[in-house]
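Shown here: the complex without one of its protein chains, the others still in place.
Up next, chain A:
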């Protein structure tokens, strides 16, 4: 006999959202229950384990009250109110199972089933269908609605009647979305998908068309399907659908999963928690985990659906070596590859010196893996030549926030947005780059918070359904510092400062110097208007709103950091928050939106050449001593080379060998030609990756990597949240990445013997104060932990700088605007800025190998109609994009989202290689490249440039693999 199990583990659906109010006590079915005011009767019942039958309610959505299945009787009230829409009252006496409501429910269910196909056994939702569950729960045994004699019963699910005539009410399946299908014949019009699209995702792509019996879920307007509608494929509707109407195609194909593992998404810095739902070692689907504190049950198209790269045939599963890059690859065993690599690296060090080799760690690998890679440089190579891709994205954040506040990280958790009144988004495009945070932000904006956008482009947030920025400062690329300083000028000169906050929490003398600096009329919006292109009145209004609009929160992205003055802008932003007292409580703060899943973690783990784990300078003997004790080696006190220094040194012949893990510097780093020259000059490049990426074209050793599904570890997201990554399938190439690094280290003479990443975390905790309390046990228990986690904060720290800044007194920094050396002129009159879009991720190595290409199959250049017209360029034309560094070709997209004089593109496709255009100008403090400003010219073209052709020829030649020896 099947065991009777009450399905109330913590994934049970409570029916309506959680409320926070004063306690209210009521009686449900004779049981007393106390819940917060505003809670629904349905949720109160769920709290004591009573699941009132329901179809249109789910706890991610506000109650709707349409299915009438959840009716209850309440003493002293007439009728049978819906329990989902009825809030609790003190002393209320509820009966959820009276004869009357049971009869109603059965009748309602009978009506639902009368217009639903009875093909449960062959249905994709079989075993995972709420309609099926509810039919069981109400005891439905019979459907009395029969067709009248000689006629048919109108329905939506039969394509043809018995005489073969087409049923006008029947609609075919919509398979236009690559990941899920919409089968209208199974729809019960509960509205959950429409509400999920509105309330959770905030896209409003779905509606109910028609009315009464004609009501249907409709994507977009008349004539649209899912693909042509505004749908962004976030999966919220699929998640909400109680039937097989909206169903993952993977489930249709494979069936329902039999187990699930909680893990963390490997895409952007939001770090969403997912349930990897499995059949054995086969991944059936990824669903957002509702208790994930970063995403609260939401997801985007990448994390939810774009995991197919992990099993893509392009994956290289065998180690490969070659003596020079013009040879084809030779597949070898792990041992041969590692000893080949170890011998080469040791040989290079003997020949060219200890500092002639280095490593690049990856923001896409786990903390444990990153820690081992930098340890490889420091404890095995015995130098500090370690850098990370954060160099090219958020290194100015680390520097700027470290200088002003004392920690190199964001100040809030994502939940904080729910308490913000004014949100200032600078140089970030959350709805594309950080979609789940974008949805949480939009939800808050729909509740009435005000939005300010500072971006050269009119990003979706500026105006999209139900969201409109109060101010959009469309500044000229490269003038961030001038704009931020002008905002401070207005705040200081108009007396909008929070003086008591500054007096209490910041260094008063430094503030006075700073105030004198910014009050100078040359920083006034009127004085900077000509330079920045931002109207003075608009800028003044922006400053007033941010300073006095209530809780002001700043979120910023790579549009701030990837500039020659990236660090200065970060400090300017930090100044704004201190000036206005927007620090240390929910709803405020300064929050970098991290590009990759583990940028925060890779920085924390000591990937930078001057810092040991925990941001402690390598020059400090007491810090070195900790690691010298732990590792039993002497650590080089001299900071090592940054990525760009490594490449420069390689061209000069001083740097000869590189171990590059999970990173494609050739495509992602600026000035591709320079990167290629640097790599080509090295004698041993070891690429450790899932795919033969662009950098591998210049590699001598290829070590196959493991995807996030194939290993244990942790990722740290933009809120400093350490999330667990859990192995759901064995590494396809035999080893997880941390094991490969350990094998390489041991091949070079080290004696590491970690058998599980939890031991690496123990080493991190033992050596790094902000991680002191972190263990895998605690992570399993809490779900996630925000660092610092130590004796004073044993459960982690959701919010930083609550009672005082980490560095003591907040430090105001002078932010003088210095124009970049990259200037427009007659030959290069336009400014190029780069970014990314929703469906693709970074260099595209992952997303290009998924169905996501349906939304973005090539990079295009956005250009304003005026600029296009004077150049004779029409929409969709091939154009040549040239800068002082190089040129490439791509297609034009004419749009007024960019201002005249500004063009925009993405860098997801190696065929375009947008970075052959970008220059090697970089941030003064951290060398973060100036991707966001390049002077360019655009002209009509008829095909790929010479460089593109030479590049693809080289790539093709370099990717040859010798057939395995028989």
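Just so it is clear, a contact is a pair of C-beta atoms (placed from the backbone, for glycine too) under 8 Å apart; a residue touches a chain by one contact, two chains touch by 3 or more; residues count from 1.
Please note the rule applied: contacts and distances are computed from a predicted model.
Participant: What protein name does the UniProt record of the undisplayed chain give, "Transketolase", "Dihydroorotase", "Formate dehydrogenase subunit gamma" or "Sugar ABC transporter permease"?
Facilitator: Per the UniProt record, the undisplayed chain of the complex is "Formate dehydrogenase subunit gamma".
Participant: With the missing chain put back, one of A:45, A:124, A:206 or A:473 would touch it. Which one?
Facilitator: Here the residue in touch with the unshown chain is A:206.
Participant: Which listed residue (A:230, A:510 or A:538) would be found touching the missing chain in the intact complex?
Facilitator: A:230
Participant: Of the listed residues A:65, A:220 or A:865, which contacts the missing chain in the full complex?
Facilitator: Of these options, the touching residue for the absent chain is A:220.
Participant: Which listed residue, A:160, A:468 or A:522, touches the chain dropped from view?
Facilitator: Selected residue, touching the omitted chain: A:468.
Participant: Write the list of chain A residues that the hidden chain touches.
Facilitator: Residues of chain A in contact with the hidden chain: 203-211, 218-224, 229-230, 463-468.
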